[in-house]
Structure formats: C-alpha cells, structure tokens
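After the structure tokens below, expect a handful of questions from me.
Omission of a single protein chain aside, the complex is shown with its protein chains in their original locations.
First chain written, first letter: the chains are A, B, C and D, and each begins at residue 1.
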Amino acid sequence: MPILEIAAKYTTYAVMAVILVFALGVVTLRNLFHCALCLAAALIGTAVLYVVLQAEYLAAIQILLYVGAVVTLVIFAIMLTEHLAGKTVRQNNSQSLPAIAGLLGFVSLLTALILKTPWPVTPTALQAKVLVMGLGKALMGDYVFPFEVISIVLIAALIGTVVIAKKDQPEEKA
Amino acid sequence: MLEINFGPQHPSTHGVFRMTVQLEGEKICGLKPVFGYLHRNHEQIAENLPYAAIMTYTDRLDYVNALSNNFGYALTVEKLAGLEVPERAQYIRIIMAELARIVNHIAVIGFMLNDLGAFFTPLLYAFRERERILDLFEAVTGSRLMNNYFCFSGVKRDLTDANLAVIKKMILKFPAFLEEFEALLTKNEILCMRCQNIGILSGETATNAGITGPVLRASGVNYDIRKVDRYGIYDRFDFKIPLGQKGDVYDRFYVRVLEIRESLKILDQALTQIPQGEIINKKSLSILKMPRNFKPPVGEAYGRVESPKGELGFYVVSDGTPQPWRYHVRAPSLINLTVLEEMCLGQKIADAIIILGSIDIVLGETDR
Amino acid sequence: MIILPLPHILIFSLLLFAIGIYGALVRRNIIGILISIELMLNAANINLIAFSKYTSLAPETGQIFALFVIAIAATAAAVGLAIVLALYRVRKTVQADEVHLLKW
Amino acid sequence: MTLFGWGVLKGMGVTFKNFLTSYFRKPDEGGIFTVQYPEEREGTAENYRNFPFLVYDGAPEKIRCVACGICERECPPKCIHIEMELDAAGKPARKPAVFDIDYGLCMNCGMCEEVCPFDSIFMDHAFEVAAPERQIGLVRHKKELLKSNEYFREIRPALASAIDQKRKAVEEKKKAAAQPASSQSSGGTGSL
Partner (left out) sequence: MTITIPPTIRGIEFSADMLFVTAKAWILTLLGRFLPDWLIVLASITISGVVILCLGPLIMMYLTLLERKLIGRIQNRYGPNRVGKWGLLQPIADGIKMFTKEDIVPAKADKVVHLLAPIAIVVPALMIFLVVPFGERMTAVNLNIGLLYFIAVSSITILPIFMGSWASRNKYSLLGGMRTAAQMISYEIPMTLAVVPVIMMSQSLSTNTIVLTQEGSYDMNWFIFTPWGIVGFVIFFLCATAECNRPPFDLPEAESELVAGFHTEYSGMKFALFYMAEYMNAFTLCGIAVTLFLGGWQGPFFPSWLWFSGKTFVLICVMIWFRGTFPRFRVDHLMGFAWKFLLPLTLINILLTALWQFTSNLAAWLWSILILGVSLWTLVKLNRTFVPEKRHYLLES
C-alpha cells in the first residue's frame, strides 16, 4: 500500500516535530507543572516512535514506567514543593545565551558527522522482528548479569529513596 | 502545611458547622471548631414568650429528637411551678422519650456510617426504621419532627390502644433490624480498621470537659441522668447502662447500638405497666388555654434530662411575670464539641469527619 | 513497515538531546533539571532502539539496553526527587543556585 | 479469632438479601419502602397538623371566628393578623374583616388551635402549599383560609364530632336558657 506507507511516514515526521515542540516546552515554560505535562506528552510521542521502530514492548514499558511512574513522581514532587498559587519565580538562570551558542555548535557538528557516516544498515536486521519472548530469553540468557545488577540497583535506589525522604524522627524514646 | 476549612458548606459537617483544620499531609496538627452559623436567638426569643409557647421553640433545638427537649423543658417548669404529673402521662412521656432516643440513635449511627463512606445503605436502612417511629409520632403528636407534644403536667394527646399496639409491634420487630444492621457492618473489617482506636477520649478528660451522654459512657464513665436523677418514673424500670472500654469511635458507635436495646427494654416494661387515667392535670388545662395567665412563682429551677446526646438542661428564672426572666439551655452537643480538637490531633482527615460524626451534634442545639 | 532513513532518526534524537542539555544548563529549579535529564535519557533510548533496528544482527540487544536505561532513569528520578524533597524540607527551596553551601 | 474477611462477606450477604427481598417482599417485611409520592400517598393521621384554617358553618358568612385576637396574640412567631369588621354604626361586628396568616412564618405549632375559645381555627391537613414568592404567595387571606365544617369533619372526624357535640350542647343550653323566658306559659320542658 504505497499511499498508506507514505502517509504513515509523514505522520511519523509530524510526531517527531510534535515531540520536539513539547521538549522545547519542557525546558522553556515557566510553570513547572506545565513542564511536567509537556514531558509526559513528549514521552508518549517517543513511545509512538518506538512503535514505528517495531519496539512495541519498549513502547508499552516507556508509557508504563515513564508516564505512569516517573512523571507522576515528578508531579508529586512539584505539588509538594511548589505553592498552590503558583508564584512566578524566575525559572532560568542567566546562562541561556552561552548555552544556546554552545549547543548550536554541538548540534551542527554532530549533524555533519551523522550525515557523513556510512551507517551499516543491514537489510536482515530490518526484516528481523523482536518478539517479547525473544527479549525475555535474552534477558535470562546473555544479559542475565546486567539484569541482576539492575535489580540490585533498583532495590538500592528504593531503600535509598525511603531513607532520604523519611522525616527525621525526634529521638525521644529514652 | 495546608489549612483547610471544612464547612460551613461541606457534605459531612452535619449542618453549617465549620472546622478550620491544619494539615500536614493528611495528618491533622490543628483544628478549630467554629460555631454560630445557625444561631437563631433561641434564648432571647424564649425570654419574650409565655412559658407554654416556649415549648414549641424547644422542638427546634435538637430537631432530630424534639421530644427529649420537650421533656426537659416541661420537667423544669413543673419543678419551678410545683406541678404534678398524672400517672398515665408519666408513662406516655417515658414511652415517647425512649422512642425519640431510638430515632436519634439510629439516625446518628446511619449518618456516621455515611461519613465513613458506606454509600447510604446503612443510613437508609436506619431511616426505614426511623420512618415507622416517625409515622407513629405523626399519628400521636400531629407532627413528625416538631412534635410540640408535652405540656406542663401532662401531655397533649393520649396514646390510644391502637397506638400502643403499633409500638408493641414495633419493639417486637426492632431487634431483628438491629441484628441485620450489626451483621451489615459492626464486624466489618474495614469499619473496625477505621473506627477502632481512633479519636480516643479518656474518661478523665471527658469528665473534666463536662462531656455527657453516650460519648462519656463510651469512655467508660457510668453516668446516666436517668439513673442519677431518676427523673420522671425512670426508677421503676429495669435497664442497664452500656459502658465502653476505650472511648474511641467504635465504642461510641456501639454504645449507641446497645442503648437502643436498653431503650427497647424500657419500652417493653412501660407498655405492660401503663395504667389508665388522665393524661393531663385538670388544674393545668388552663395553661394551655390561656398561656399568659400562667405565672410561676418567683424563683429559679434547673431541670435536666438524659437526652440522646447527653445532659440536656434547662435553667429558668421566673420573676412572676408570664415570661421567664432568664432562660438558658445547657446544650449537650455544644459541650461535647469542646473536646473535638483533642480527639482529632494526630489523626487523619478522614478520622476527623467520623470523630465529628461520632460526637453526634445537631447544629440547632449547638448554635441555638 | 515504515522505513525512515536512519540519519533522520539520529538527528531527531540529537535535537532532543540538545534540548535536554539546554534545560539542564539553564534551569534553576532542581526538578526542572531532573526533567531535562529525563529528556536526555529518552533521546539516548531512541538512538539505542534505532541502532538495534537498523544495524545490529542481534536485534534484542538495543532494546534490552533501552530497558536498562529506562530502569536507570526511573531510579534516578526516584532518588533525585527524594533528595529534592529532603532539600526542600531543610532549606525551603528547590532552586539550584540557592543551594551553594559546598560551593566556594 | 474469626476468619479475617468474614465480616466483609457477612455485610455483603446482608445487602444481597435486601436486594432480593426488594423484589419479593412487602414493604413491611423488607421490601421496597418507597411511597411513590404524587401517585401513591400515605394517608395523613387524624392528629396531623400543618397550617391553620378557619371553620365556617354552612355558608362562608357564618364564620365562627369573632376576631377576638387571642390567637394573634398567642401565636409564637406572630404570623396572624386580624382586623375586626365594623358594622354600619362603626361598632365592632364580632367578625374578622381581615384575617391573614403568613404561611411562610407559621411554624405549625398548633397553639392557635389550643387557645381559640370559639373553636374556629384548626390545623389543616393540606401540605402541598407552595408559592413562587414568599411575601405574596404564602400570605393567605381570609378567603383562602375559610373552609367548611364538612371539610373539617372529613379530615379530623373525631375532633370535629366532639366539637360539634360541644357546640350543640352549648347551643341547646343557650336555647334552653332563652326558652323559659319566652315560653313560660307553655310550661315547656326546661333544661335540667
């Protein structure tokens, strides 16, 4: 279906543009809550991109973990630290001009490099389809060590978070 | 730190009561009750009315059980003027007051469970039973809520045999309803989690703060004016005072259930003992016909009854004119509210609501 | 199947990454910085998946690495936000340039 | 220790039982308790009192009220307003010219009924009283307040017949008191 494929292709470009717009929103909006919402939108857009790249499993995980958990945590933190009335504090420091200048250089350099590099795009890889079963087998086979390490990291982070966020109890038990 | 106003417009402040709550997360670290949104000048109005006309206003104090208020006021004026009450009227008074207590208690329990979040089911079951009693009230007194039934040295209308039969049938059926009600919720794990060890009021604090009624008895203090004063003819009946152990919300809830059972016992005895005879002292009939001619001797009197909410007292000073010189109501709802902050500190918001519900306030009485 | 040229995806993720860096550089609010870092990690993920799709012969590898990155990102967010909350509790501020006790 | 979760299940049992009985049982035995108001109505009890009305015998002119003003004075919220009718000579005609009751103010206490020495004001059973404006619509004038003795007998038979008997007795007494003066010659049967 060439028409549909072309339509899908340009839709993908549109999605990319939308993601970039939301990403810009994340770093420029004054209201931090809006920033978090933009982040959520950008992340959902990225999930769509994952689907285009045939990584459905990753897309679902992206939404589940990023949108469902990370953004929620961020919003929670915003709610706890911001005032309800939303005072307008200056959100950016005075380094934005040098930052933009530096980043422009960085982006143009890397773009040039990306376009120059002869990427070894293999047709076999393009045809290959990653199944959830395959991912699971890889996680339990080749990557079992990093998998276990990640789980330890997660546990450590969990405990660490609890310890850090816990209020200091007044020690009056003597 | 978040400061929230619960009320005056809030689904579960039982009227226009307001609590200013300081919250830390969900924990309460400060609570200030604010009264007076329903202040209607009750005492001042009463001081400008003849004694008999005040009776109609006492209905509006605690509008859930107007008959107890009637009882208290009638008792006070009878004390002031030295009036006698015929035997049958005494029994009728007890019967009506105990029915009013049942009405009040089931309504309170229902509303409290509603505050807990049980979506109207227990409340509507309770109201189903309440409706039967209110129908009886309508048949006997002429009104469902604002009964205006008692008069000095008697009651206004007799209980017919048909009425008595209805009451008899009702108290025979009532235990079944209580069983069902208890099966519905009292052993429910969620309810126990929510109510047990919440809003604990120690017996000592309660006595010091002048708390009365089921709230005090839930804290384990044996104080019931029906037993202490033995007003009316309460000394003739055999009934017990249920006492709680911990003084938490659950005890306050359950003590009320048990009190309903005791009230049923009193009703049963009263129905078998009730004699025939006059329902109002012939001498006092003139007070009804010509209220302004009734001038009690100079003096003062304090009468109190065990209203379902606690000690309901009326203080009346007469200067020999048709109107009382001073008239004051000791409203149990108001005084029981004074310990609200103490009970709520350190609890969650949801607890504050049920603690308020378990105190059983009626704003008509609190704000007067 | 939709086939975009690989460089397009890479440039897109590069832009996303640059925006993330910009946010991390200029934001005063620590939460803002954290959000920007999430954006950067996200850009890296896109690259990983794109590479796994287009080049690798073992297509699972990229996705599994992306999985690890997501896990790390979640960890970073949790720990970072806990630190922010602890900081807020002590200093009553979440502005990064107002927390300069160790800076001289 | 009872089984954890048993209380929850028992509660669900109760609600389920009520759900079932709502289909099969009569209202008194656990069925649906609702009275579907405009179509179904529960009868009002005889003693039921709502707003006051004035009773007349036979024709609306033969109103019992003599405009003595006792109810006006004793009404606790002061919702009654009476003006005496004056006859041609300017003397009081012992009849109300104006008799207004503000239903918006009335608190249904029934004191007017209790204090009235002429058995003329009673509490009505009609409770569907509504008006778009409280100042105008809820103030009822004499015309609306007047209702016949037959109506009174219909809504409160026991009280009405007692009062009718009382009034008859009083009237007979009056007649008997008047008779001896007028017909002494006939040696009629006087009152005992």
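Just so it is clear, a contact is a pair of C-beta atoms (placed from the backbone, for glycine too) under 8 Å apart; a residue touches a chain by one contact, two chains touch by 3 or more.
Bear in mind that the values here come from a model prediction, so they are computed numbers and not experimental data.
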Chain not shown: contacting residue from B:116, B:270, B:312 or B:329: B:116
Per the touch definition above, residue among B:154, B:242 or B:324 touching the missing chain: B:242
Among B:55, B:178 or B:255, the residue in touch with the chain that has been omitted: B:255
Candidate in contact with the missing chain, chosen from B:43, B:189 or B:268: B:189
Contacts of chain B with the absent chain, listed as residue ranges: 2, 4, 10-12, 23, 26, 113-121, 124-125, 128, 184-185, 187-194, 196-197, 220, 222, 227, 239-246, 250-251, 254-255, 258, 348-351, 353
Missing-partner contacts on chain D, residue numbers: 1, 4, 7-8, 11-12, 14-16, 18-19, 21-23, 30-34, 36
Interface residues of chain A (partner: the chain not displayed): 1, 3-5, 8, 31, 33-34, 37, 40, 44, 51-52, 54, 56-57, 59-64, 67-69, 71-72, 75-76, 79, 84-86, 131-133
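Convention: only the chains that are shown with their structure count from here on.
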Distance between chain centroids, defined by C-alpha means - chain B, chain D (Å): 29
Distance from the mean Cα position of chain C to that of chain B, given in whole angstrom: 64
Residue numbers of chain A (touch at least two other chains): none
Residue numbers on chain C that touch chain A, as the complex places them: 1-4, 6-12, 14-16, 18-23, 25-29, 31-32, 34-36, 38-39, 42, 45-46, 49-50, 52-61, 63-64, 66-68, 70-75, 77-79, 81-86, 88-89, 94-95, 97
Contact footprint of chain B on chain D as seen in their complex: 2, 4-8, 10-11, 13-15, 18, 33, 42, 44-49, 73-74, 76, 107-111, 114-115, 117, 123
Sites on chain B touched by chain D in the complex: 49-50, 52-53, 56-57, 59-60, 121, 125, 128, 131, 135, 138-143, 146, 148, 157, 180, 183-192, 288-292
